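Here the structure comes first, spelled out in structure tokens, and everything after it is commentary.
Note that one protein chain of the assembly has been removed; the remaining protein chains are unaltered in position.
In order of appearance the chains are A and B, and numbering begins at 1 in each one.
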Amino acid sequence: MRKTKKTWVDNFPDLTASLVACVIGLLVGFLVLVVTNPENSIKGFKALLTGAVSGGFTDFGNVIVYAGIYILCGLSVGFAGKTGVFNIGLSGQFIIGGVAALYVGIMWTWLPPGIHCLVAVIAGLLAGLGWSSTIGFLRAFFNISEIVVGILLNYIGVYLANMIILDKFYDSYANRSQAVQSSALIPTLGMEKIFPGTGADITFFVAILLAIVIHVILNKTTFGYEIRTCGFNKDAGIYSGINAKKNVILSMAIAGALPGLAGAMFYLSSSHNYIQIVDSAPAIPMRGIVVSLVAMGSPIGIILSAIFIAYITVSGLDMQLYGYVPEIVDVVTSVIIYCTAFVILIKKAISTILRKSHDLNEG
Amino acid sequence: MDIVYFIVQQLMFFMVPLLVVALAGMFSERSGVFNIALDGTMIVGAFCGTLFLNLTQDSWSGQYQLLVALLIAGISGILFMLLHAFASVTLNASQIISGIALTFIAPALAIYLARVIFGVQRIFFTNAFLIRKIPILGDIPVIGKLFFTNTYLHIWIGYLILLVSYVVLYKTKFGLRIRACGENPYAADSVGIDVKKMRYYGVLISGFLAGMGGLIFIVPTTIQFSGSVASYGFLAIAVLVFGQWKPFKILIASFLFALAKTIASSYTSIPALVALGWSPYIYKMLPYVFTIVMLVLTSKNPQAPKAAGKPYISGGE
Partner (left out) sequence: MEYAVELLNIKKQFPGVLANDHITLKIKKGETHALLGENGAGKSTLMSILFGLYSSDEGTIKINGKEVKITNPNDANALGIGMVHQHFKLVHNFTVLENIILGVESTKNKLLDMASARAKVMDLSKRYGLDIDPDKIISEITVGMQQRVEILKMLYRANDILIFDEPTSVLLPQEVDELIKIIKGLAAEGKTILFISHKLEEIKRVADVCTVLRRGKVIGTVDVATTTKEQMAEMMVGRKVLLQVDKGDGYKGEKRPVLEVKDLCVEDKESGKLRVDHATFTIHAGEIVSLAGVDNNGQKQLVEAITGIIPSNGEIYLCGENVTERNIRYRNTHGLSHIPEDRQRHGLVMEFTVSENSILQEYFNDEFQKSGFIKRAVVDQYADELIEEYDIRAGRGGETTAGSLSGGNQQKLILARELERDHELVIAVQPTRGLDVGATEFVQKQLITQRNAGKAVFLVSLELEEVMSLSDRILVIHDGKIVVSDLLPSKIDMMELGMYMAGSKGVDKNA
């Protein structure tokens, strides 16, 4: 058997394809800048790449905040993806989790300080879990597209959340919910001093912890084994006697708990401890999709891609100060998603190109 | 009675975009390609259409301007859908990821470009297209007031599209072949039909209709486009499913949905409902909850094109 030299691509095919997708996304973003703002395009692109670094501690804090949410939402999409289900219901799960946490945080003041926070967080987690289980149930038993139901539930979620706020704890002056009691706020471990005004707290670290937990569940438990088996090869799952319907519902439940948790923790932080009444679903959680696709669903990869996406998100916001339009970040991330659609083809193409050049060199 | 007229007119405004975009989805899925890029295509169409209207509003107006705008919207939809067609048909990549990607690219580009051009996220246009009364037809008692007053040209274009779609799908060679590609591409291939080409047609037609649908959605309801079509593209998919992928059933499904939405948005004019004292959000949720119920009810006997969503690899089975 001829020994072919192992290239970088052979060892890390997924990572390489992800990097290629990201690079293409950034390049397209640059192209858009060039077309729409030619004189400033290079400066703008540089701002996109380096904005967050030059923003000091505030930016660093913001990156941590965003990364935390992105990790949790990315894990959600990634985990559901392992079973073969696409969780697009992130916004709905996020806001429902948020409103549940707010409910506990504002109304249940009879709880002692530490417990108050814990219960609020758990409430958010369970609310998100319940919300996504509906999707899982409808998909498992009625074979209804989880994407259509997910989007519908995003809207229903926002309206339901607003309805609850208006009914229970409305602040009519500012058109938003009342503020969460301080006894329920997420502990910050002093981060508000280092990163003032950003709302940085332990969410990021909890997210990393959960990424590790999800990684363990997927790769080291029998449950994770069943999930991965059915996700990769439904027939082998049947052959082994695995109950696919049960798995779909359970994994969607877990997938919804994560954005629910993210929503809960987001609104339980001092810089944004209220929900504004708007009629649109929050867009931030939806970035979880690109985070997960770039990392190909791998929990550890999600941590890295979340930080990357958070980084360019913050850079994008910074760009506003210099007159650039921050939505360029959305353009970049959505193009990256498009590229991940044929990531397998990218992988094959790269390894063929590299192998050909190797053969030429050795030939 | 005036309330009834008003409600029916409003209903048309909600129904027709849904109808047109659901038909767009029908062409794509009937040829065998899942299409969750409909919403994004609507946004692209709406963006290009309203941009055109905005740029020409000082020099041009009237129904012809609207017609051209609709055409531009449709063509931009085709170009945008090419991305989906390329990924799904030529590369046999994941149709879901491609669709989701386009769902995000569209608003990102639309908002970005709007802000670059206008400084704000909105494109304003003058809406001078309302047809107060169609001559002769508008004078018919009752029906005239219901359908032929306070209407728009594109509402009728929408109905025309429905009829044309029906004829094309069921009465032409093209329609027969496209349907074959969506049900059993291997059978189609065995009689010499180029499945990939047919699927391109299906997807690009859906691009044209969805692009137009975007503009049709915007014009009657508002005077500005701000990067969103309220997820109509996804509601259209639900309508498509409930309509069992058949043109006239889709009409009924979009009617029912539009009815729910109209009641939701104009309940303040119905004293009986106001008296109930429900939160306005219940009404906002109504159409969406209704849609989920619709989906559950139709899940028992799905008439989905059998080969939809499966990548077609020629030669094998």
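Just so we're on the same page, contacts are C-beta pairs under 8 Å (C-beta built on N, C-alpha and C of every residue); 3 or more make two chains touch, one makes a residue touch a chain.
For clarity, every value in this text was computed on a predicted model and none was experimentally measured.
Taking the complete complex into account, A:A236 is the one of A:L19, A:A236, A:A283 or A:I300 that touches the chain left out. Within the whole complex, the absent chain has one touching residue among B:L91, B:I193, B:I282 or B:V296, and that is B:I193. Interface residues of chain B facing the missing partner chain: 167, 171-173, 176-177, 179-180, 183-184, 186-193, 303, 306, 315, 317. Residues of chain A in touch with the missing chain: 220-223, 225-226, 228-229, 232-233, 235-236, 238-242.
Here is the rule we use: only the chains that are shown with their structure count from here on.
Chain A and chain B have Cα centroids lying 29 Å from one another. Of all residues in chain A, those touching chain B in their complex are 32, 36-37, 86, 88, 138, 142-145, 147-149, 151-156, 159-160, 162-163, 166-167, 279-280, 286, 289-290, 293, 325, 327-328, 330-331, 333-335, 337-338, 340-342, 344-345. Of all the residues in chain B, the ones that touch chain A in their complex are 36, 83, 87, 91, 93-94, 96-98, 100-102, 104-105, 107-109, 111-113, 115-116, 228, 231, 234-235, 237-238, 241, 279, 281-282, 284-285, 288-289, 291-292, 295-296, 299, 302.
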